[in-house]
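Here the complex is missing a single protein chain, while all its other protein chains stay put.
Order as written gives the chain letters A and B; numbering starts at 1 within each chain.
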């Protein structure tokens, strides 16, 4: 009986350690800014737009097609998209 | 002895596969814009505000009650909240 016990215990331990049950690596948010001339600026694939900045002190913007900042003020020289994702 | 081995191995394998130890589905950030007339716009429950856009080129805003963009400029026609969550 005791040999059975230790055999089974040993096998189970081997099987479980082989599984490398370490928890998934903790994720965090990482962001970057994408500056473009003109009134449009887009985030790279895989990143989302969390906010936009515009030239000429303009705070009126909208997002086009999920990843592009569009600055609305009549005269516009630059647009920056703030882009984030999980790493 | 060998029959014990194979029995134990077989049982362990069954137990572990039954556990479906596949890693948690990878999460990503998803965002949407909520446009409202006037100087207030709120994110839906479960989403957070990452930034705000305002009419009249206004870039002065603050967040009220965790999920509401408030555009501060004296005249205001619309407010957009940029809302994000993990999916």
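Following the convention adopted for this analysis, a residue touches a chain if its C-beta (ideal position, glycine included) is under 8 Å from a C-beta of that chain, and two chains touch if they have at least 3 such contacts.
These numbers were taken from a predicted model, which means no experiment stands behind them.
Mapped onto chain B, the interface with the missing chain covers residues 4, 7-8, 11-12, 15-16, 19, 21, 24, 27, 29, 48-52, 56-63, 72-73, 82, 84-86. Although one chain is not displayed, chain A still touches it through residues 4-5, 8-9, 12-13, 16, 21, 23-24, 27-31, 33, 35, 50-61, 80, 82, 84, 86.
By our rule, only the chains that are shown with their structure count from here on.
Between the CA-based centres of chain A and chain B the separation comes to 11 Å, rounded to the whole angstrom.
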